[in-house]
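As you look at this complex, bear in mind that one protein chain is not there, while each of the others sits in place.
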Amino acid sequence: MSHIRGRLGKKADSLVVKYTSSLPFDWRLYRHDIAGSTAHAQMLAKQGIIPAQNGEAITAGLAEIATEIEQGRFVFKPEMEDIHMAIEARLLEKAGAAAAQLHTARSRNDQVALDMRLFTKEAIDLTKEAIEDLQRTLLDLAQANQEVVLPGYSHLQPAQPVLLAHHLLAYFEMLSRDDKRFKCARKRADVLPLGSGALAGVVYDIDQAFLAEELGFAYISRNSLDAVADRDFVLDYHTAASVTMMHLSRLAEEIVLWSSAEFGFIELDDAYATTSSIMPQKKNPDVAELARGKTGRVYGHLMAMLTTMKALPLAYNRDLQEDKEGLFDTVDTLLPTLDVMSGLLKTLKVNGENMRHAAGRGYLLATDLADYLVGKGEAFRDAHGIVGRLVSYAAEKGRPLNELSLDEYRRFSPLFEADVRTISLDSSLAARDSFGGTAPKQVTVALAEARKRINRKAKERA
Amino acid sequence: MSHIRGRLGKKADSLVVKYTSSLPFDWRLYRHDIAGSTAHAQMLAKQGIIPAQNGEAITAGLAEIATEIEQGRFVFKPEMEDIHMAIEARLLEKAGAAAAQLHTARSRNDQVALDMRLFTKEAIDLTKEAIEDLQRTLLDLAQANQEVVLPGYSHLQPAQPVLLAHHLLAYFEMLSRDDKRFKCARKRADVLPLGSGALAGVVYDIDQAFLAEELGFAYISRNSLDAVADRDFVLDYHTAASVTMMHLSRLAEEIVLWSSAEFGFIELDDAYATTSSIMPQKKNPDVAELARGKTGRVYGHLMAMLTTMKALPLAYNRDLQEDKEGLFDTVDTLLPTLDVMSGLLKTLKVNGENMRHAAGRGYLLATDLADYLVGKGEAFRDAHGIVGRLVSYAAEKGRPLNELSLDEYRRFSPLFEADVRTISLDSSLAARDSFGGTAPKQVTVALAEARKRINRKAKERA
Amino acid sequence: MSHIRGRLGKKADSLVVKYTSSLPFDWRLYRHDIAGSTAHAQMLAKQGIIPAQNGEAITAGLAEIATEIEQGRFVFKPEMEDIHMAIEARLLEKAGAAAAQLHTARSRNDQVALDMRLFTKEAIDLTKEAIEDLQRTLLDLAQANQEVVLPGYSHLQPAQPVLLAHHLLAYFEMLSRDDKRFKCARKRADVLPLGSGALAGVVYDIDQAFLAEELGFAYISRNSLDAVADRDFVLDYHTAASVTMMHLSRLAEEIVLWSSAEFGFIELDDAYATTSSIMPQKKNPDVAELARGKTGRVYGHLMAMLTTMKALPLAYNRDLQEDKEGLFDTVDTLLPTLDVMSGLLKTLKVNGENMRHAAGRGYLLATDLADYLVGKGEAFRDAHGIVGRLVSYAAEKGRPLNELSLDEYRRFSPLFEADVRTISLDSSLAARDSFGGTAPKQVTVALAEARKRINRKAKERA
Partner (left out) sequence: MSHIRGRLGKKADSLVVKYTSSLPFDWRLYRHDIAGSTAHAQMLAKQGIIPAQNGEAITAGLAEIATEIEQGRFVFKPEMEDIHMAIEARLLEKAGAAAAQLHTARSRNDQVALDMRLFTKEAIDLTKEAIEDLQRTLLDLAQANQEVVLPGYSHLQPAQPVLLAHHLLAYFEMLSRDDKRFKCARKRADVLPLGSGALAGVVYDIDQAFLAEELGFAYISRNSLDAVADRDFVLDYHTAASVTMMHLSRLAEEIVLWSSAEFGFIELDDAYATTSSIMPQKKNPDVAELARGKTGRVYGHLMAMLTTMKALPLAYNRDLQEDKEGLFDTVDTLLPTLDVMSGLLKTLKVNGENMRHAAGRGYLLATDLADYLVGKGEAFRDAHGIVGRLVSYAAEKGRPLNELSLDEYRRFSPLFEADVRTISLDSSLAARDSFGGTAPKQVTVALAEARKRINRKAKERA
C-alpha cells in the first residue's frame, strides 16, 4: 500500500494507455503465461519450426524471468499493455532474435485464452480443496455434537425437532453439489486453445497433442473461431461460485441468528468475532456478516461477465479483456470465505442446552401427538383437530404439553393413554426414520456415508 | 385473452389471498402434481399405510382430474391458494375420506419440491432436443455451403478468410457445451425429495426406492432439511439457459449485421423478417433482434432467483414460492428462441458472392504474404515489416495485392518470386491446417465428426 | 384461468407469429393507446391535415372501441401482432377510409413510445400514492406505540435502547427517499415523443404543444432519434422500484425476525399469517416472506432491461419490445407489496412488554454508565475500561446492572454515586437528544414533522 494512487479521477497524460492496459491486474497470470510459452517453444523446436538452440534460449530466458518475478526483481513497466508484452519484452532483452521466434504459430488471442484456462483450472482445484475442508469441518462439528437437538424451522418458526448433526449435514449436501458443479466446470475449462492462432488456425506443422500433454489438458479445441471467442469457462466458474456463495450466505445468516441474544444457540470464538471494550460479553459476528455481504459481489461479477459477452460477434473482441478482474476477485472472495467459515465453525461453542430448551418450547411435538392418535386409530384429519384444540388449551394456560395430566389429555380424546407421556424430543427424533430423515439412526449412517464420500473424493484427487 | 385484468393496481378486496396465491401460475404443474400423488398413493397402499381400496380411489380420482384439466372442464377456484390445494379439494369431492389419506407421510414442502423437479427434468429434456435441432440446422447449412468463404473478424475488422462452414461450426461447439451444461443440471435435478416431510423426515414405513422408480428418479435425497430448502436445480437451469441465450445473442447479432445493407451477406426469408409496404426490398430482422433482446430477460430471472435465495435460513421459507414464474418464463423463452433461430437459419439465403468479395477486400492475405517470406528464409519480424510497407503502398494506390506486378513486389523484397501470385483466398484457407483450423480438409473432418457426435447423442437419448 | 396454455414447449404452427407478437401482454396499453390516438386525430383535424369529419369519425370509433374492451366485448385476434394493430384493424371496420388517415404524421415507433410513457407516468402516480399510504401506516403505528422501547441492534446484537416509534420512522425516511426517486423518474417520463415519426421527424405541420397539453405532458422531446430509441424512463421506474423493494425487504426481514418465537416482539393478525391446524398458536409470516422474496424479481427485471439496452445502435430496434413485460410485472409486484405491508402493519399486535424486556437484558445501558463517568470527570477511554470490567463482573454473576449495590459499583470506580441508580432505559433514551436521535422529545417532534411532510405531499398531488 506504499503507493497511493492519484486522486479520484485525475486525468492521466496517457489516458488511452491507462484505459486499455491490463498489466495492473493480469501480471497475476505470469506463471501461466510462462508455462504456456515454455511448452510452445519446446514444441516449435521439437517440430523443427525453430532451431533447437533457439528453443532452449527461450525456455532458459523464461525460467529466469519467472525467478525475477517471484523474487520481486522484475520491473513491470506501465507502458507494457499486458503481462504477455511485459514478459516478451524482457525475453527479447535476454534471448534476442531467438525470442522473436516464440510468436511463430501463435497469436495473442490463443495465448490469452490459454493463460485464462490454466488459471481457471488451478482456481477450480483450489476451490474444490477449500470446499472439501469446509465439508470436513461440518462433519467434525456434527460428530462432536451428535446428541444435540434443536428446533427445525420453517418460515423461521420452530416446527419439528431435529439433530444439530442433521442440520449441519444439510450444508454438507449443498457443498457436495457445489463440488460437482466445479467438477463440471473443470471439464469445460480443460481444453487447449493453442493452434487456433488469431482466429483461423495456424499455417505451421504444430503438435497440439504434445502441447496438451505438456500443459495438462485433456482436450484440444475443435474450432479455432470458437476457441478465441469463448469465455464459457469463466462463466462456469462464476455460476458455480455464485451458487456456493448463496449456500454460504444461508449458513452465515444462521450463524448471525444463532449467535444473537434472542437465539443464543452458539458462541463465536473471540478470533471470529469483534467485541466492544464496554460490553465485553457482546460479540459481533462480523465474519459471518461479511461472508453474507460478499455474496453480492460474486453475483455481481457473474452478471458483469454475462453482460459483457452478450451479443458480441465472432471472434475476438477487446471486450473480452473484461474477463479477468471479475474472475480474480471472485476467486479471491470465494476461497477465503470458505476458509473463514471453516475456521469459524471449528472454533465456535455450541450451546446445546439452549438449543434443546428452544426445541422444548412451542409445542413442537404436536405432530407427534397427532401421529400417536392416528396410531391409535383416529382418522388423520380428525387427529389434527384434536391436537389443535389441546395445544390451544395448553397455550392459554401457558403450560408445556408434558406438564398436562392424563385427565387433561383425555378431555380432548379418549384414545390418549398413559403412554402418551413417552412422547418426547427423543421419541420424535427417533420416529423420523425415513432415508434422509433426522432419526439418530439415519443420521449416524449419513455421517459415516458422508465421511466415506469425502475420503473417496480426496483419494481421487491425490 | 378474453379476460381483461382489472385496471392497473386496483386493490382487490382480498389483497392477501391474491398476494400469496400461486394458482395463477402453478396450475401448470398439474401433470407433475398428479403423477407425484399417484405414485405416492400407490406406495402408501403397497406398504399397507393406507387400505388398498383407498389407494385405488385416490389414483382413480386423480386420473379423472387430469382428464378434466386437459379437457378444460376443471374449475380453478381463486380461493385455492395453489395447484396442490386445487387438486386436493377436487379429490375430496371425488374420493371423500380416502382422499384425506393422501397426505399421510408427505407434506406440502416435499410435494412442491417434487413437482418442481419433475417439471425441471422435463424442461431440460425438451431443451436438449431443441439444442440438438439447432445444431443439426447449423450442420446442414454448413454442409450446403461448404465452398463459401467470408472474412473472419476480430474487433469487427476483417482479419483472415474463413469458411462459412467453419464459422457455423463455432456455434455448433457453443451449443455442444450448452448441451453438456444441461446434462450436468439434469443430474442434480434427478433426486427424489419425497420422504423428507415438512423438514425432518416422516414417521411411516415408506418405500422411497419404489417412488424413485415409479417417478423416474435416479437418486433419493440424503437430507430432509436440504431437500425442502434446496432450489439449486432451478438455478442450474437458469445458469445453463443464460449461457445458451448469450450464445444465441451472439448468433443473433451476426444475423442482424450480416443482413444489413452494409454487409449484405445473407437475406432472411420473408417469414423470418418484417417488410415495409413502401420499401419492399428492405427486411427487418425482428426475430433475431428479439432473440438478442430476450437474453436480458433470461439473465434477469437468474439474478432474481439468486437474490431470492440469498441468506435464507433453513429450511422452507415462503420466499421459495418465487422459484416458479421465473423458471417458467425462462423455459418459455429459451425453447422458442432455439426453435425460431433454427427456422431462421433453415430458410435464409446465403449471399456467397458478397461474402467472398468482402474477404477479397482489405488485404486479408497480408499474413499469408508474410508467411511466404518466412518460408523463403526471411526473419519473422522483418517479414512483417516488409509486408506492412507493401500493403501501405497498395492501399495508397487503391489496388488489391493481386493486381500488383511482380516488379512492384520486388521493390519491397527480392525474395518475392512468381509463385507469390499463387497466394489466394483458397491457398490461405488451405494453409490453416492445424486441428480446429479453417482449412477445408479440417472443416470437412470436423463436419463429419460433428454429425457423428450429434447422432450419438440422439441415440443415447432414445 | 379458464384457458390452459398448451403443454410446455409445444411448437406452434406459426412459431414466428407467436414469437414476435406482443398482444398477449400489451393489450394492457389499450387505454393509453386510445388516448394517444384520440389526441392525435384531434390535432390532425385542427391543423387541417385531415378533414374535420374524419377526425370526428376516428375519435368516435376509438371511444366505441374503448367501451368494447372495458366491457369485454372486444375480440383480441391472435394474428394481430400488437395492441396498436388490434385497435387499428377494428377502427378500420368502424371508420373505414377515415381510419386510414390516423397514421398520417405518426409511426409505430413514436406511438409505442407514447403509450409506454403514459403507462409509466400513471404507474408512478399509483406508486407514490401507495408509498404514502404505507408511510401513514408507519406514522399511525408509531404514534399508537409512543412509549414502547426495544433494543436497537447492530450486527443483530442488542446495542442501545430505542423507541419503537424511532425505529418505524427510519422506514418512513427510506420511503420518503423512494418517493423522491419516483418524482425524479416522473419528470424524465413526462416528455411527449409524438412528432418524432419513425426516427427523423415528420413532414406535416403538426402541433406538438397541443398534443402535450391534451395528453398532459410537461415537455416535448428535443430529438427524434433519441425519442424513439430511449427507454430511460422504464429503467428509472425499475431502479426506483428496486431500491423501494430493498427497503421493504429490510422491513419484511424484521417482521419475520420479530414474529419468531425467539424474539416475540410482534404478533401478526390471522389475516396476514398462515396458521397450522395442529399448532394453532404458530403463525407463519408468509406475506413478509413473499415481500422479501419478490425483491429478487424486481432486481431481475432491472437487470433484464439494462442488459437488453446494452450496445443497441440507434434508433429503434425490435429488442425494445422487451421493455413491457418486465415493467408490467415490476409495477404489479411493487404496488401490492406496498399495500400488503401496509395492511400487515395496520393489523399487527405489538408486544411492548417483550420488547422492553429485551431492551433490559444484555447490558444495553453500559454506554450510559460510561457517559455518567465522563460526566463525573473520568477520561473517555478510561471510563470505557471501568465499565467493561463492571459489566464482566455482572455478567459472571448473571445479574443485571441495576441489581448491583452501590458498593459493588464503587469497587470499580469511586466516582460512582447514588445517582448512578437513576440510569435507566428511560434516562438512556432521553439523553440521546441530538437532532435525529431517539430521545422521546426528538421523536415527538419528528413524528409531527413527518405528519406535516406527508400532508404537504398529499396536498401537492391534489
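When the chains are written out, they are named A, B and C in that same order, and each has its own residue count from 1.
To be clear about the criterion, a residue touches a chain if its C-beta (ideal position, glycine included) is under 8 Å from a C-beta of that chain, and two chains touch if they have at least 3 such contacts.
Just so it is clear, the structure is predicted and the values come from calculations on it, not from any experiment.
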Among the chains presented, those that the missing one touches: A, B, C
Just to verify: which one of A:Glu64, A:Asp190, A:Glu214 or A:Glu322 makes contact with the chain not shown? A:Glu322
From A:Glu213, A:Asp339 or A:Glu449, the answer for touching the chain not displayed is A:Asp339
Looking at C:Lys94, C:Arg188, C:Arg389 or C:Arg451, which residue reaches the missing chain? C:Arg188
For the chain left off this view, which of C:Ser21, C:Thr127, C:Ser196 or C:Asn284 is in contact with it? C:Ser196
Which residue of B:Pro78, B:Gly385 or B:Pro400 touches the chain not shown here: B:Gly385
Footprint left on chain C by the chain that the document does not show: 97, 100-101, 103-104, 109, 152-156, 159-162, 166-167, 169-174, 177, 180-181, 184, 187-188, 195-204, 206, 208, 220-230, 232, 235-236, 239, 242-243, 246, 249-250, 252-254, 257, 292, 295-296, 299, 302-303, 306-307, 309-318, 367-368, 371, 374, 379-381, 429, 431-439, 442, 446, 449
Where the unshown chain meets chain A, residue by residue: 1-5, 8-9, 11, 15-16, 18-20, 23-24, 27-28, 69-70, 72, 76, 119, 122-123, 126, 130, 271-272, 274, 284-287, 289-290, 292-297, 299-309, 317-322, 325-326, 331-332, 335-337, 339-340, 343
On chain B, what residues meet the omitted chain? 154-159, 256-257, 260-263, 277-286, 289, 303, 306-307, 310-311, 358, 361-363, 366-367, 370, 384-385, 387-388, 391-392, 395
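Keep this in mind: only the chains that are shown with their structure count from here on.
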Rounded Å distance, chain A centre to chain B centre (Cα mean): 25
How many Å are there between the centre of chain A and the centre of chain C, using C-alpha atoms for each centre? 34
Of all the residues in chain C, which ones touch at least 2 other chains? 284, 286, 289, 303, 306-307
